[in-house]
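Structure record follows, encoded as structure tokens.
Of the protein chains in this complex, one is absent; all others appear in place.
Take a look at chain A:
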Amino acid sequence: MLLLLLVAALAFTSCSDTNKEAEPSSNALNIEVSHVVGSAALVLNSATPYTTPAGDNITVSTFKYYLSNFKLRKLDGTEYVVPESYFLVDEAKAASKTITLTGIPAGDYSALTFMIGVDSTHNVSGAKAGVLDPINNMFWDWNTGYIFTKLEGNSPQAPGNHGLLLHVGGFKTPNNAIRTVSPSLGGTTIQIRKDRLPTVHMQADVLRLLSGANTIRFAEVYNIMGAGANAMKLADNYAAGMFTVQHVQER
């Protein structure tokens, strides 16, 4: 009985701690994500639609995605893997756009690496609490797996009722949509020290999900509900520069 409680408590803690406020003394790092559509800030359900590089129009109602498995690399090449780092960033939830990583060994880090999506292990290991709880509607129940990135909205170019449902996921070859990225820090370092809280200002551009490696036209791609070729196209786009670091702020 005690063991069960302990296991349950541990499993819960591991997932729920990820969104906790950081104590400055714990060698922490904030990553603040802002969402843009090209040069404009993303506004959900905006009155004026945005235009994609291909010329399609889009109104966004939902934009959310998982970032996980954060790693920091020092100039000397040593790497720190942030344990149990899973975050669900949701444009509709302001607090979710600040990611706090804690317990990082002091040092100067020259690279930040993370996964867009959820690693395959966590796709096949049963019930989860916290940000990985299926209750967050980022989970396929009929074909087990997390939805890594969800972009929903409307486009006059999309057929039928003009709805856009782009749910990208898949963790199995050949439709593995997990991507690991290391956005350039522009030559600066992230200085992790006790009693300091540096902030990485990062941008995620919706248009880069729809262009880049693959040009997405809503007449053809407007409904993605599972792993597959279309999900892979969007995954290749989000790997190719959807996330950029604007600057690193020391404090």
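Methods note: a contact is a pair of C-beta atoms (placed from the backbone, for glycine too) under 8 Å apart; a residue touches a chain by one contact, two chains touch by 3 or more; residues count from 1.
The rule is simple: contacts and distances are computed from a predicted model.
K.L.:
Suppose you had to identify the omitted chain by its UniProt name; would it be "ABC transporter permease", "phosphoenolpyruvate--glycerone phosphotransferase", "3-isopropylmalate dehydratase large subunit" or "Cytochrome-c peroxidase"?
P.N.:
UniProt lists the chain that is not shown as "Cytochrome-c peroxidase".
K.L.:
Taking the full complex into account, find the residue in A:Lys71, A:Lys128, A:Arg179 or A:Arg208 that is in contact with the omitted chain.
P.N.:
Of all options in A:Lys71, A:Lys128, A:Arg179 or A:Arg208, contact with the hidden chain holds for A:Lys128.
K.L.:
Among the options A:Thr51, A:Thr78, A:Thr144 or A:Ser184, which residue touches the chain absent from this view?
P.N.:
In the full complex, the listed residue that touches the missing chain is A:Thr144.
K.L.:
Going by the touch rule given at the top, which residues of chain A touch the chain that is not shown?
P.N.:
Interface with the chain not displayed, on the chain A side: 1, 3-5, 7-9, 11-12, 123-129, 133-135, 139, 141-145, 175, 226-228.
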